[in-house]
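Following this message is one structure expressed as structure tokens.
One protein chain is absent from this view; the other protein chains keep their places.
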Amino acid sequence: MKKARKILCLVVACLMALSLLAACGKTTVSEEKQASTQKADDKSSTQKEADTAKPSGPVKLKFTFPKPVDNPAMKEYIKYAKEKLNYDIEFVDINPVAQEYDKKLSISMMAGDAPADVFYYYAAILDKYIAADTVLPLNDIAQKANVNLQTKYGTGLTVKDNKVYGLPQTRDIWVTLYNKKIFDDAGVPYPTAEGWTWSKYIETAKKLTNPSKGIYGSFMNLDWDSFQYMTAHQKGIPDYKADGTSNFDDPAFIEALKFAHDLAGKEKIQPSILTLKSKQLPWDSFGTGKYAMTVNGGWSTCFVMDKKTYPRDWKYGVLPMPYPDGSKPASSMVIGGLAVAKGTKNAEAAFKLAELFASDSFKFDTERMPTRLDMSKDEINSYITTNFIKGHEDDGVTVEDYIKCWFNPEITLTPEKVNGPGASVINSTFISEGELYGIGKKSAEDAMKNVKQKADTAIAEEKKANK
Amino acid sequence: MGSLLIKKENSAAGSQNSKKANTTKIIISIIITVFGILNIFPFVFMLSSAFKLNVNVFEYPFRLIPNPLVMDNFKEILSVQYHFVKWYSNTIVLVVITITLRVLIVGITAYALARLKFRGRDQLFFVFLLTLMIPSDSLLVPRYMVLSYLRLTDTMWSIALLFTFEFFLVFLVRQFYLTIPNELTEAAIIDGCNHFEVFFRIILPLSKPAMITMILFTFVWQWNDFTDPFIFISSSDKQMIAVGIRSFATEHGQRYAMQMAGSTLTLLPVIGVFLFVQKYFIEGITTSGIKG
Partner (left out) sequence: MKFKNLSVSRQEELTGYLFMLPFFIGFMIFQGFPFLITVFTSFTNMRFITKDLSKIKFVGFDNYISVLKDPDFINAFGRSLYFSVLYVVLIMMISMALAYFLNDKIFGCKLNRTLYFLPYISNIVAISVVWQLLLDNKEGPVNMVLKAIGIVNPPDWLVGNTQIVIPTIVIISVWYGLGLNLVTYLAALQEVPKSLYESADIDGANELQKFMNITVPWISPTTFFLLITSVIASMQNFAVIMSLTNGGPGNESTVLSIYTYQQAFNFNRMQMGATQSVYMLIVLALIAIIQWRGQKKWVHY
């Protein structure tokens, strides 16, 4: 008996010693981190001292972005930043795929060990990082660096409780891409940007759909969240009511859901969600040349830029996103940006790097448009004509075509995704309920009722947690 | 059918029965082999996709011979922008280290749990078992904290140690040790051997199939493990092959054709190891004779 007790004591002692050890470790590490961020925040000369105390070469910064290592734009940008800021910048390659990128980043940041000083975020996700207390607020540093974030980026900034956490780097406005060859073969004239409504889209797509040849008029990833409420957003219906609860009992959302799945079910112009899932049709199916039109984020122009991955014997054309009949032209938009990790040892330098990237990176990227609001019309025009259009000229696409899509003040820009309290639960519920409606296992009314209920629970929960 | 097989011993003139037995054997062989051949499909798909363009991977209907047939996937994988060869060698080093650690540690632990009587043994066993039952994803953040406290993140030791101290294979080897007759070890103890000697002289040589199984699984799991290296290793040049393959992607989606090409190159050693290990399963039959 005695021995048993002894052993038990030993085990318990081991356990306690271990947990003590780890607990100590935790506090010391977080103290260190706090100290370092404080140092960075400090407006006085401590920072300069630190800089002069480090004679050994330039500031070292790590930077991560969900792009593959071989991305030429990324390489050029880093070269540019190195020259301009004279920092030693290392690109940390996590994984280009959004889900994986987010997983690794959030786990390591939660554990207090950010893999990079500056990181890219997807609009819907930064909220999570802020709530987990892993993102550095930028107001003070920006002020010290004499950058007026409001005039430069305005609504593109990610702000919470009056603190700026993220600078916009990508501003993606949705477009319609079409395959000119399919239009030619069917003898249908190319559509025009003026009055490009959804009913016109459907009408055109019907003429092009040819099941015997395996050609569909349209391709959209009906299993994505944004399509479940696309037209409601385009009509400007808000996601939240004034009292903070969700607005998904608005009939416009039922209509939007029906509209999306009717494209396949009633109009038969594109593969249904059942076919998409069963045949695993990938998002880039338009690149196969079997679909006449596709509606997607502006980034999808990478189809036409990358002729190695998508070799083609056809030419493409571009139009704005179709808009609902009876409302003003509207297009979905999504913002992605750059944030500074709280654990950074060099907050000022990290901010400078993030800011430089937010303001200048569009020069190196041919799929995107600038996020800065302080550019003059001439600057924008010269960017499009000298940089951007180069990759598109072969297809006979003109500067005007893209101006109509991306720089047209008459188009109202509406958010691509639900973005606010409980957003991750809401978007995920839209996906599952939308799918059930799409495959005919649930009525649209029941599906939306479920979305509304789950959304309200998630919103209430988040409110409670933030108190 | 079992009854058909044995009658040959009973009846002296069992030629007809043994013929029947042979027919059954043939029929079963055919059924099993037919289903077995179905198992090659994913492999064939992988091989075929490795030579396709990315947009053609999900083509319907499935095309066995790629059109166009391209070598670009392999060329790109082996080009300088990816550390493919480095990932390969990293993984080999990792697997060798883990196997060594495991052979050293798992064997004696399993021996203690199977053969030595000490207080708290069964309770300890059960506590070990419990940790297998919690989803490993919910342990990711705490594990990261521990590893980063020990300054092991971004080294392959993080993976090697996590793997070594997993209970699964200790459990497996313990169950194997239980089947070794007690009399063998008891006799040795009476002859004055200590437990070290018993373990190294008697148990270890007798448990070849168990150790081989353990080595095989260590190899297979570690070779294919994605989550742990992905989360705990950050530097691209320290990364493991399974993670490396998954990095063949763009910000918009996976590049399946390249991943399949990568998998093709990666799978070869695993199949090789399995074929090599196979013969030990057959060898086991002959050695086990001494135990009865």
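By written order: A and B. Residues from 1 in each chain.
The rule is simple: contacts are C-beta pairs under 8 Å (C-beta built on N, C-alpha and C of every residue); 3 or more make two chains touch, one makes a residue touch a chain.
Worth saying up front: this structure is predicted, and the values here are computed from it rather than measured.
With touch defined as in the header, list the contact partners of the absent chain among those displayed.
Result: the unshown chain touches A, B.
Among B:V103, B:A188, B:I202 or B:V270, which one touches the chain that has been omitted from the display?
The missing chain is touched by B:V270.
Kindly state which of the options A:P66, A:P96, A:G112 or A:P329 is in contact with the chain not pictured.
Per the contact definition at the top, the residue touching the missing chain is A:G112.
Write down which of A:K144, A:K279, A:K328 or A:K390 is the residue touching the left-out chain.
Of all options in A:K144, A:K279, A:K328 or A:K390, contact with the hidden chain holds for A:K279.
Contact with the hidden chain only, please: which subunit B residues?
Those residues of subunit B that touch the unshown chain are 1-7, 9-10, 25-26, 28-29, 32-33, 36-37, 39-43, 45-46, 49, 57-58, 60-62, 105-106, 108-109, 111-113, 116-119, 121, 124, 126-139, 141-143, 145-146, 150, 161-162, 164-168, 170-172, 175-176, 178-180, 189, 194-196, 209-210, 212-213, 216-217, 220, 223-224, 254, 256, 259-260, 263, 267, 270-271, 274-275, 278, 281-282, 284-285, 288-289, 291-292.
Tell me, which residues in subunit A touch the chain that this view leaves out?
Given the touch definition above, subunit A has residues 3, 7, 14-15, 18-19, 22, 26-27, 29-30, 103, 106, 110-112, 128, 131-134, 274-275, 277-280, 424-425, 428, 432-433, 435-436, 439, 441-442, 458, 465 touching the missing chain.
Assume only the chains that are shown with their structure count from here on.
At what distance in angstrom does the C-alpha mean of subunit B lie from that of subunit A?
One centre to the other, that is 39 Å.
If we count contacts the way the header does, which residues on subunit B are in touch with subunit A in the complex?
Touching subunit A: residues 53-60, 72, 81-82, 119-120, 140-141, 144-146, 148-149, 153, 230-231, 234, 236, 243, 246-256 of subunit B.
Within the complex, which stretch of subunit A touches subunit B?
Result: residues 3-4, 7-8, 11, 22, 25-26, 29, 66-70, 92-98, 100, 103-104, 107-108, 110-113, 115, 279-285, 287-288, 299-300, 302, 308-311 of subunit A touch subunit B.
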